[in-house]
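One chain of protein is taken out of this complex; the other chains stay put.
Let's look at chain A:
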Amino acid sequence: MKKRFLAVALACTMMAATMTGCGSKADSTGSSTEGNTASESEASGDAIRIVNGKIEIDKQLKAFAESYEEKTGQEVVIESLGGGVDINGTLKGYLAADNMPDMFVFGGAGDYKTWADYMTDLSEEEWASQTEFAFKAEDGKTVGFPYAVEGYGITYNAAILEQAGIDPAGLTNYDAYKAAFEKIDGMKEELGIDAVCSVAAESGQMYWSTANHIFGYYLSAGLERDDTTYIDMLKEGKVDEKRLGEFADFTKLLFDYADPTVLISGTYDDQLALWAQGKTAFVTQGNWIDPSLPTYNVEFACGIAPLAFLQEDTAGVLADCPSWWAVYNEGKNIDACKAFLNDLATSEEGQNCLVKECGMISPYTTCTVEPETPLAVALKSYVDAGNTYAWQWTKMPEGIAQNATGSVFELYARGELDRDEFVAMLSAAIADYTAQ
């Protein structure tokens, strides 16, 4: 009899152990952080929880959240994902587990389509009228809170250009670049450099640099910010052959004068190191490399020039908000979220946090805090002058760079395609991908 009792007791314990896993959902809101998330997110019921997609600014945001809590009594929990975490996948998991954060990051039109049903309308907010970088839905409602502007073109080493006698302000068309590249190439020994520019086109890891960023110039250069001519064509699988031809010429120029090893097998780090150590004059990256410059002890002055691939002048760079924050519309603290966003965008502490601490450029016209890092300063002058083009490439079909067009750029870089073949293959790849 005793044995039997023991058996039942054991069975019950096992059963209870299996079942409790299902039942304790309510107590553990927010504690299911994964191994590589940076933050602890033990939140009480009233705290607002933000999933941030930029791990670089995790510390700064947390510091701001702390001072915000001191000021208003509202607890804010920052949960940062990054470093290769699939943010969308994680968020989908959170949604399925009924553990959605009050605010979450999303990265453009593709993500918007995924999450459109879960976003709160933020059009009425104070900050919404103070920026042209907010994410607007098709019906004109503001749903995405911009926290930074990023921009890119071809970043140059000002010291080398000066030594070579080239004025970066004149780099606004194809011929100017051709002349400049030839001149620098001829003075390589004098200048102490290995190659003219540092470009990486390997398709496995650098597809985003070539097939998103550089190709982005084909889609936007020379157009008004709301002009969607070429992106609309691309979505239908069509390209402008003449424009793409000029783009191909320019890309050829870039690849021809790039360091050959880094070009076909380099990673992002290789590409950056080459330029930061002063071995090339140009690098095809944007102002996000600012925080990395101290690691390489960069002391030379630098700036950003447009990837002006056309025959006629295009003097602007591509600048836009890389990702936005949306407020989850079924959250319980929507008003608290709105208040927090307003504070971050309009208060001086908030602007300080975004601009000074995080080293970013504020997307808000009312922001008075000036950036300090070199490329942010360079980019800010373009933004202030209204001399920017939108990031239309974020509206391309999802995954096209990684799965289709990135390969074409790599083949072009390896010299397996000539100009016309490149244009033909790129057009075909776009047509195939959009038809799928």
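What to note about this one:
Note that in this section contacts are C-beta pairs under 8 Å (C-beta built on N, C-alpha and C of every residue); 3 or more make two chains touch, one makes a residue touch a chain; residues count from 1.
Criterion: contacts and distances are computed from a predicted model.
Looking at the choices "RNA polymerase sigma factor", "Acetyl-CoA acetyltransferase", "Raffinose/stachyose/melibiose transport system permease protein" or "RND family transporter", the name in the UniProt record of the chain not drawn here is "Raffinose/stachyose/melibiose transport system permease protein".
Of the listed residues A:66, A:86 or A:372, the one in contact with the hidden chain in the full complex is A:86. Considering the whole complex, the residue from A:80, A:173, A:203 or A:333 that touches the absent chain is A:203.
Which of A:110, A:170 or A:237 touches the hidden chain is settled by the complete complex: it is A:110.
What chain A contributes to its contact with the hidden chain is residues 7-8, 11-12, 14-20, 22-27, 86, 88-89, 92, 95-96, 110, 114, 202-205, 261, 264-267, 398-399, 402-404, 406-408, 410-411, 414, 416-417, 424-425, 428-429, 432, 436.
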